[in-house]
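Selected chains only, in their assembly positions.
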Amino acid sequence: MYYDTIMSGFGGQGIQTISILVATAAINKGMEVSYLPSYGVEKRGGRTDVFMVLSDEEIGSPITNHPLSVIALDTIALDTYQDQLAPGGLLIYNSSLIPGELIVRDDINVIALKCNEEAVAAGNPKLANMIALGAFMERIDFLSYDEIEEAMGEVIPERLKKHIPGNLKAILRGMELARETVQV
Amino acid sequence: MNAVFKRPDALTDRETHFCPGCTHGTAHRIIAEVIDEMGIVDDIIGIPGVGCCVFLYHYFPIDVLEAPHGRAPACATGMKRAQPDKIVFVYQGDGDLAAIGTSEVIHAANRGENISIFFINNSVYGMTGGQMAPTTLLGQQTTTTPYGREFRTEGYPIKMAEMLATLEGVAYSARVSLHSPKHVNQAKRAVRKAFEMQVNQMGFSMVEMLSTCNTNWRVSPREALKVVENEMIPYFPLGVFKERTGKDFL
Amino acid sequence: MSERKLTKGNIALAEGALQAGCRYYFGYPITPQNDIPEYLSRELPKRSGVFIPAESEIASINMVMGAAASGKRAMTSSSGPGISLMQEALSYMAGSDIPCVVVNIMRSGPGLGGIAPTQGDYMQAVHGGGHGDYRNIVLAPASVQEMFDLTIRAFELADKYRNPAMVIADAMMGQIQEPCRLSPERPVVVPEKPWALTGRRGRKPQLLKSLYLGPGEQEEHNLLMKRKYDTIQQNEVMFETKDLDDAEIMIIAFGTPARIAKTAIGEARKQGIRAGLLRPITLFPFPGDEVARFSGKIKNILVVEMNTGQMLMDVKIAAHRDAAVSFLGRPGGGIPYPDEIVREIKKALKGVTAA
Amino acid sequence: MAYIKIDRDRCKGCCFCVDFCPRNLITVSESHNRQGYFPAEFDMKNEGRCTACKTCAVMCPDTAIEVYK
């Protein structure tokens, strides 16, 4: 088993949280994980990109320019990584902020999610990232919802634990949306 | 109707990379205003230190040299000696001037180099993420003083304006603040004084400006102004610590 | 597996230092290594250690010298510009037989450069740097686990040979997070240091110095050091290989590019090209004998570095005279992706060699 | 008659102008600007009340304010 992905958005969108959740769940299963964040220079409002590789075996390159999937939460993310996505790969994008016309690849699987609206619907505008994570979970086979739920307990700091149920709800909603999405 | 206040010509219209409410921006503007008022924009060269001010050249449409961290006063020395007819100014943070660059600023001051230094004291290393600076207040938590600065282990906040004022070569040394309109206007007058010292070949001038770093202080921009007023100023008194008059200077 | 924790490279390194018994850290901030001092500023006070936010890199390394001369395990860390400022003191410590550990999380230079990862400081760490005929012991981790393990090893080697040891890693290695076992492979033993300056009580006065003025003394001292370095070369080489047995081309790379090369090798083999890897773990001592031995069999060598060709020199010196050495270099923050390496492998096999 | 112009996209929403305007003429927008901040706003209805005292502009770290008289 080998999987690599790039998750990208602007600071505050919660890219770090969902990627750490995936990494933690994978480690709990005994998988190898490499997780490489790259931050912009500015202190605030900068970008957050995460390069993640998950594997049964020792991980070689921690960085990839042909990821199997890309989660793009804003337009810059899409612009930067759409081209890199491996043929047949999965693009999950936040159609609340990214106009659909920008999707030009036709050799990939695409899931468009109105993350912001769905998040508000799920009760908290900050849940956009969880919606995306849900869709991601639906489409991968090496991690289960239960494993993410377990990871959540470890990753979320004590003072934020109260948000866990909301998070889980949003993930489930994301999964649901992904199931509804017709594969292109 | 006429504009009675607009962006000075000595600032480009590029948006700054500074965090919201960071008074580095204010310092930039008042320096630019003075450059405009004195009509020296064509003959000025700026040397920023390394820190949040490193992109000076994005904002000032003037010649700029990027100096190694802390060494801007030495670079300025070489530059001013090579071009005594140009105006040379240095813009440094407290890490740059009061930590790694201590020796360079003291000896440039002591030699009475005819340059002007604007020193942004925001009590932390802003650009690198808010570590303790020599100017960090006692008790202040930073990323390298997680339990608060303790004088027994990290020493006392250093008062550069006062220390430099003890040196003969210094023509002007003042501390100002950027936390209120009144203080910003005072600060601007100090900037003008510093440049005038240089134009009149009176020697070394330095203006220390108490400035905010709300991001690393982990407070809002508004609260940051209060921190300057209520915590910094009591320890770092404002004032002119040395001012050479024509008469002193033989 | 429960003890494997997702850990950032810089943190693993800092924790490695603590577990090596290092209780003295002196440092000045610089991106991308700030996690190290920040972590240690929290942890050292808890473990009765000393953390000083020094006023500069020069002060840092000289504080390290003072603590190390006292017989303590002491460390500093920085990146490019800061490491450049430490060169004088490193030469002093090597010349005075004072062990210490210095970490360079490399960012792109020259000058102020950027905070992107590079390996542009290989020459400085391995051959150049300070004045005079001395060497640093240099270790190059390629995983978070090695950030931890090799830091401990660095302290051991430094003490064993009374010489500065450097851990050098590109900015990626500093920022990457991987599962890591944060306990030492073997129990850590800090050796006795009878040479330490602790006051003369109960013994003759002692001296740590690098100035020798008697006729021939300085030369003798240099030759003694040379012998020490020869011993290190003989005894302490560390390296890793992958798929070399049947390889038609050998990639030589250290740090992150070696990791990337592993993926490239998988790719290449899928395409029917038998590529393999030699990864120097110690840069000094450099595994020159191994390069010679393998390149006797595998005549094609591709050196991959994140610079314009620094380790390349050591490879060229060591390589078998019939070997063809090509080079793929991405300086200043560029990253040699697996597919680029595969392309270079193909080129190399077509007989294109490095300039 | 005086007024100010706030460059909406330049403003980073620090609120210094809001806090320091002696006549409380500046408010915070309810929508993001291009940079993602909630910028300050001056309602031209207040033209009559603004004294062109420049306090807001003096405090603005981002030179987002022009004052007219």
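Read from first to last, the chains carry the letters A, B, C and D; within each, the first residue is number 1.
Convention: contacts are C-beta pairs under 8 Å (C-beta built on N, C-alpha and C of every residue); 3 or more make two chains touch, one makes a residue touch a chain.
Keep in mind it's a predicted model, so treat the numbers as computed, not measured.
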Summarise the composition of the whole complex in this file as a formula built from the shown labels.
A x2, B x2, C x2, D x2
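By our rule, only the chains that are shown with their structure count from here on.
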Larger contact count among B-C and B-D belongs to B-D
Here the gap between subunit C and subunit D, centre to centre from mean Cα coordinates and rounded to Å, is 54
Gap in Å, rounded to a whole number, between the CA centres of subunit D and subunit A
39
In angstrom, rounded to a whole number, how far apart do the mean CA points of subunit B and subunit D lie?
26
Overlap residues in subunit C, where contacts from two or more other chains coincide
none
Residue list for subunit A, restricted to those that touch at least two other chains
41
Interface residues, subunit B side, partner subunit C - complex
50, 54, 66, 68-70, 95, 99-100, 102, 125, 127-129, 131-132, 134, 143-147, 153-154
Show me the residue ranges of subunit B that touch subunit D in the complex, using the header's touch definition.
1-8, 11, 15-16, 18-26, 29, 180-181, 184-185, 221-222, 225
Residue set of subunit C touching subunit B in the complex reads 28-31, 34, 37-38, 41-42, 45, 51-53, 55-57, 81, 111-112
